[in-house]
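Let me begin by handing over the structure; questions about it come next.
Only one protein chain is missing from this complex, and each of the others stays in its spot.
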Amino acid sequence: MVQEKIHFEPFSQEPIRLIDEQGHWVAPFAHGLPPETLRRFYRDMLAARLLDEKLVLLIRTGKTSFIAPHAGHEAAQVGIAHALQKGHDWLFPYYRDMGLVLALGVPLVEIFGQTLGTAADPAKARQMPSHPGSKKLNVFTVCSAIASHIPPATGAAIGMKLRRTGQVAVCTFGDGATSEGDWHAGVNFAAVQRAPVVFICENNRYAISVNIRQQTASANIAIKARAYGIPGYYADGLDVLASYFVVRWALEQARTGAGPSLVELVVHRFGAHSSADDDSRYRSREELAAERQQDPLLRYQRFLEQQGLWDAQWANELRLEIAKELEAALQEALKAGEPNPLEMFDDVYAACPWHLEEQRRLLAEELA
Amino acid sequence: MVQEKIHFEPFSQEPIRLIDEQGHWVAPFAHGLPPETLRRFYRDMLAARLLDEKLVLLIRTGKTSFIAPHAGHEAAQVGIAHALQKGHDWLFPYYRDMGLVLALGVPLVEIFGQTLGTAADPAKARQMPSHPGSKKLNVFTVCSAIASHIPPATGAAIGMKLRRTGQVAVCTFGDGATSEGDWHAGVNFAAVQRAPVVFICENNRYAISVNIRQQTASANIAIKARAYGIPGYYADGLDVLASYFVVRWALEQARTGAGPSLVELVVHRFGAHSSADDDSRYRSREELAAERQQDPLLRYQRFLEQQGLWDAQWANELRLEIAKELEAALQEALKAGEPNPLEMFDDVYAACPWHLEEQRRLLAEELA
Amino acid sequence: MPIMTMIQAIQSALDEEMNRDERVMLLGEDVGKRGGVFLATEGLQEKYGPERVIDTPLSEAAIIGAAVGLAAHGMRPVAEIQFADYVFPGIDQLFSQAAKLRYRSGGQFTAPMVVRMPTGGGVKGGHHHSQSPEAHFAHTPGLKVVVVSTPYDTKGLLKAAIRDDDPVVFMEPKRLYRAIKEEVPADEYLLPIGKAAIRRPGRDLTLVSYGGPMVEVQKAAEEMAAASIEAEVIDLRTVMPWDKETVLASAAKTGRLLVVSEAPRTASLASEVVATVSEELFDQLLAPPLRVCGFDTPYPLAQDKLYMPTVTRILNAAKRLLEY
Partner (left out) sequence: MPIMTMIQAIQSALDEEMNRDERVMLLGEDVGKRGGVFLATEGLQEKYGPERVIDTPLSEAAIIGAAVGLAAHGMRPVAEIQFADYVFPGIDQLFSQAAKLRYRSGGQFTAPMVVRMPTGGGVKGGHHHSQSPEAHFAHTPGLKVVVVSTPYDTKGLLKAAIRDDDPVVFMEPKRLYRAIKEEVPADEYLLPIGKAAIRRPGRDLTLVSYGGPMVEVQKAAEEMAAASIEAEVIDLRTVMPWDKETVLASAAKTGRLLVVSEAPRTASLASEVVATVSEELFDQLLAPPLRVCGFDTPYPLAQDKLYMPTVTRILNAAKRLLEY
């Protein structure tokens, strides 16, 4: 059985890689995945990329106010999405995870509703774009405050252990997030509790303009796990199967009581930090061009080609199909219209207290 | 030259120890310290112990409201005090460091002034006992909030580097402190900046009642340095010479531009956490009795005996001399009397703003 | 009915709620084996096990943040912050996560949790064992804030807080932990969050306070009564949302308002009550509404007792009101 052979050692010197740049399978074990699954990964990566392009377009045309491009993170995000048990495990994502939440099954219309701030946003358009969430899918609504979701992920995992639900909490964040105190506090507590949580760093080596060398003096992010007595896995996040198998391994360990782990997936950030950023101020176009050569989609395409699972026509059809889905969802989200301004006073508390009732009346009068 | 031989490797499996329990010198190098220095260490350890006993007495007799006993930490604290350049380097201590600040030269009358809250406290009796500080000696006034002094220590060290003062910042804390977010934030920033700061954990394996096993899942504290790409030294803090030489080594490294390091000194806490604590609730008397067998003073006494530097008469005279100094300082501190209540409004700002003037007047009327 | 201190009332509330509802659990520094530094959780780890009473690492962010995750996942965590002064390393978890979770998710996720903390001065705690940070919480939409002053209220309100569907900051004036004993029902009762208590009826002036200073306020009222001045004494009990109705009714009746709090005066809850009453009862007040508060200084050890509103200071202010 394949499963028996798949096993990873923590703290490798080099990132764990299963597919090399030329698309060759270089792992010491067989992947054992059926063609549909392999192709599904490609579809999800392509959908993530096309979503990113669509979001960039919405910015260019002034239809939305903010995005945090995820191009370059697709392999990592799709790998994560498939490693967890959708709707059973919990995901604590961050703002650059649109490809991840899409692959996990968050409906496109909700994603666009959130992006455009229409009534199609199940969260009532209260947060900036790139802040998805879904109770149904156990996707904990993104909070802008970097690393503030780490202790909550630990807490949820402690709850899972306590109630023996068999769930795992998966918590993603960037390299910059590892410098925050709350990151440390949350990981440490999880380790002591042996809580079923997998912490995943999508390391794109930048926190806005701050290079990883100014972020930390540690050799890599995975090694930080040593501070907590938990395993740290250092993997190539441009390799969707490395991302998938390493995260799956970490989840299995967590699910069977071995406690938390830290997974580092090294990725590229092809775009600027966000639509509010101009990255030419701080990183050279040469550096970026070199990174763009290492497109995770291209690498995976080469792999699929070698497996006889990719051809241009199929890919084109896929592309068209996804583009149609995107456009349809966008239109549906737009149609939902603006949320009612008086909803502003809902959900502060379970019930509206007197002072908010007063304030609601004040605003209602003004709008009348 | 001895200096050339003294060098320590980080991340040892066992704590670095230079004197064994029987008092034998077990290091691979000669200590090279003159007899006066060796005896001075003993004197300072004894003074620390007697100060602790005096503080316990002040509590028992209701003369002060709080203490955090340092018995069991003397070797570590005296080792640290002698490793740094007094009055040149900065110390960022914590509340259990009374033995350390005493060995560093903070006058006993100030220590008792602070303990009793009299006008002899240079800090005007605004904080609880065990919160010393001295601008003259570069001892950053203790703040109760655990680990909150770590980022300031980093900041001071960045300033030292920037202004090329040749100083080092030494920052001490307990094992519990390492769980705080600010600890992480401060150490990480120092490492990136290669700031001349030595972080020293006086690991007594308890944070009030919380055992180190509930505090962290890491094998020890020193290994946490790996998260920051800096060396971590694991040493026996019951061994005054191990403490001294390891800290001195870390300071030399910092002073010559090699950046920060983390030193763990494993100690015992012979007393309860504080005068407000009853440790029999959470640790067995057997455990404590076994620890008390490993008295750092006794170990060092054996060492001195073997070097022909200790005899009972000398020790007794020392004891009497110190006891006299303690009593004299205590009386002097008492004589200083209560601080003026209206001083309450000083030092909030450099100059007193209108609202504090108003409030000062209000209180003055009430007291009149 | 058993006689209880505030500490015993807390123990009793926690015990009953843990017994009643498996989802209720405790976490904090030293809450387990040691039973908390004030012994509020004494014996509960023994009774309910270390999974439901967790001795956490020394991190308020871990404590509050984990409580958010536990609550979102379906538990009813009661977190203890060892002293209110130490909430600040964890306050982003309270402000960015707990307070805003319901709102930011459009009601999808919620954080029904309680954050208990000993608050206030008077125990020779100096800077960091004496502060009264309730204004920070009340100024943060999404949090409810309770400050108790009697054992009876403590039990009923703590139980209500645990059952509340919103995050509740539950503040316990540490100097009252063992200062007051009173009858507290051994069985179930709940008190409503958001309702003040009239501690003493009166017609001459209204004294509004909460938490620790209720002791001095009631003493002052007694002294006034001895001089035939009848102060109506209101204990807010909840400061967010505070009970405007009760305060307005009383101030409208007496025409004179004094608000007493031991937190620093500037931008305090006392300022809030005075501002609101000034806005709403402009024509009915007979004298300027006044505040007696903690001073706008860090909390000084040497002036431990003088920092807080003294009976004299309260009486002086009341006199100003009455003689206006």
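So that you can tell them apart, the chains are marked A, B and C in the order they are listed, and the count of residues begins at 1 in each.
To be clear about the criterion, a contact is a pair of C-beta atoms (placed from the backbone, for glycine too) under 8 Å apart; a residue touches a chain by one contact, two chains touch by 3 or more.
Computed from a predicted structure; not experimentally measured.
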| item | value |
| --- | --- |
| Omitted chain - touching chains that are shown | A, B, C |
| Residue in contact with the excluded chain [from A:P107, A:G176, A:P196 or A:G237] | A:G176 |
| Of B:L116, B:I158, B:A225 or B:V267, the one touching the omitted chain in the full complex | B:I158 |
| Absent-chain contact - pick from C:I91, C:M117, C:A231 or C:V260 | C:I91 |
| Those residues of chain B which, in the complete complex, touch the missing chain | 90, 121-124, 126-127, 131, 133-135, 140-141, 143-145, 148-163, 169, 181-182, 185-186, 188-189, 192-193, 346-350, 353-355 |
| Footprint left on chain C by the chain that the document does not show | 85, 88-89, 91-92, 95-96, 99-100, 103-104, 127-128, 135-136, 138-142, 240, 263-264, 266-272, 274-276, 278-280, 282, 285, 287-291, 295-298, 300, 324 |
| Where the unshown chain meets chain A, residue by residue | 65-66, 117, 124-128, 131, 143-148, 176-177, 179-182, 207-210, 214-216, 276-277, 281-282, 338-339, 341, 343-345, 348, 355-356, 359, 362-363, 365-367 |
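As a convention for this text, only the chains that are shown with their structure count from here on.
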| item | value |
| --- | --- |
| Taking each chain's C-alpha mean as its centre, the one farthest from chain A | B |
| Centroid spacing, where centroids are CA-atom means, of chain A and chain C in whole angstrom | 40 |
| For chain A paired with chain B, centre-to-centre distance based on mean C-alpha positions, whole Å | 45 |
| Two or more partner chains touched - positions in chain B | 179-182, 214-216 |
| Per-residue overlap in chain C, given as positions that touch at least 2 other chains | 56-57, 59, 61-62, 89 |
